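Complex shown without one protein chain; remaining protein chains in place.
A and B label the chains in the order they appear, each numbered from 1.
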């Protein structure tokens, strides 16, 4: 049994690496091959052909694509992410700094949304069909589809402009303690919380409703167990397991939402870095940033999968019978 | 009927009388027309569609006309929603601003739904290595946030309306494909598929004539849900500068142009665009949700 589990982990890891490798090709194609002539894309249609040729020479983009790809991957493996055209500096430190910032923001988002979302979902399922359930469902549903820039504006208007409760900018003064940092992060986190809340609540509710109507729950009720025990031992355990995967998948979504939120709140995270690189046509920075986002998502999914497998005896002990 | 009674005697209602159950199509329409959520959503959608089609001919001001003497005017009798940084009438711009998003989003949705359905049918039906290879590629696509994939391609190709349509459509295709594939997999091992194979039907016939009609409801639902997300994504792209291009009065674009002055208290330059975007998306979502509920009954 142990061997089978180990094999599953290895297999899953290998698949993740394969996905990552394919992703690097996709990103590379998008950043190096799709634009055709990177220097022309940077300098614009009116630029002098000689300047274009010189820039291509400087960027190394006049080499065959395979060669460019290999040298890029080779660099990545040794920690060299290439040179930023816009900053005329190595890319790696920018990415590292931005990633740390984004993770802080993402952590804030999940620290708020996971308990609220799961709590609301559980509550809605327990009151299925009643007014509270309707309220949570309708609220979740409507909030999920509001783009971050729309909710951001409403939030800024209310909390930063009218009430002045929270700082408008996500960036805190240098040397601020964790409390100040958290204070600065609340407002930017809220738009993402709003989007994710409905989704997590809905998935939790669905899992709960299924577990509540399952035969094994009826068995537990008919054993004469007190309702809290039925809920805690039999329902929640089975209902919340799938939610782990859902939350992990939303992590990837959250990283996408960061592009908008970080831009709006002028926060130096991976999202605003990617957007800035895209605007400046800084392809080295862009491909490194995007690959980082993808790698991060692949890693979260992997961890979620492994966690689910470890927690679910049906998966853990493998196979049937 | 059995869906109403999860614990009930398994076959309580296996009514034998053909007249016992009305045709499903009429049932769905009836349920929708009795659902307040659907009616509200449809009304919002109709309103904005009408604006997109006819607003240019009845709005009070030219939405593109600058009036540099009257910039950033607060809402008044003349300018119901005030004016923006260039003195343009916000009310006119908001109504006309429905145009681009309501052209691009449905087109992108159609592209995504059609492509996704085709991919989902093929991977779900054939399974095996076809599924493994295409599935892996789709997973690669899905490992990036949609907005970043769209950004990547739009940077490389330059933003233009057809590009946005195709890019957003293709970004959605894997999501649709995943839903369709799951639906195909449940149909795939039903015996009617085996029965078709046993009478020598080919794969295209089985996929299109046998399986597709049975998975249309989830595809329709997925399509309407996707429409909501297409609006979401395109509005966000426009906001970031990679979607609809100036001087369009598009909502996302207008917000991007004006949110800088929000701190200065000129709230009307963005609030109405914000509300418009939110209302359109919520409207689409209400329709999608009621449709899903009605089809599940």
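Please note the rule applied: a contact is a pair of C-beta atoms (placed from the backbone, for glycine too) under 8 Å apart; a residue touches a chain by one contact, two chains touch by 3 or more.
Here, contacts and distances are computed from a predicted model.
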| item | value |
| --- | --- |
| Among "TonB-dependent receptor", "Thiosulfate oxidation carrier complex protein SoxZ", "ABC transporter ATP-binding protein" or "3-isopropylmalate dehydratase small subunit", UniProt-listed name of the chain not shown | "ABC transporter ATP-binding protein" |
| Partner chains on view for the chain not depicted | A, B |
| Of A:13, A:107, A:221 or A:310, the residue in touch with the unshown chain | A:221 |
| Residue of B:29, B:133, B:182 or B:197 touching the missing chain in the full complex | B:197 |
| In chain B, positions touching the absent partner | 1, 4-18, 20-21, 190-192, 194-195, 197-201, 210, 213-214 |
| Touching residues on chain A - with respect to the absent chain | 129, 214-216, 218-226, 233-234, 237-238, 241, 312-314, 317, 320-321 |
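Note that in this section only the chains that are shown with their structure count from here on.
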| item | value |
| --- | --- |
| Chain A and chain B: spacing of chain centres that average the CA atoms, whole Å | 22 |
| Interface residues, chain A side, partner chain B - complex | 15, 18-19, 22-23, 26-27, 30-31, 34-35, 41, 141-142, 144-150, 153-154, 156-157, 160-161, 168, 213, 218, 252-253, 255-257, 259-260, 263-264, 274-275, 278-279, 281, 286, 290, 293-294, 297-298, 301 |
| Residue ranges of chain B in contact with chain A within the complex | 6-7, 136-137, 139-148, 151-153, 155-157, 228-229, 232, 235-236, 239-242, 252, 255-256, 259, 262-263, 265, 267, 270-271, 274, 277-278, 281-282, 284-285, 289 |
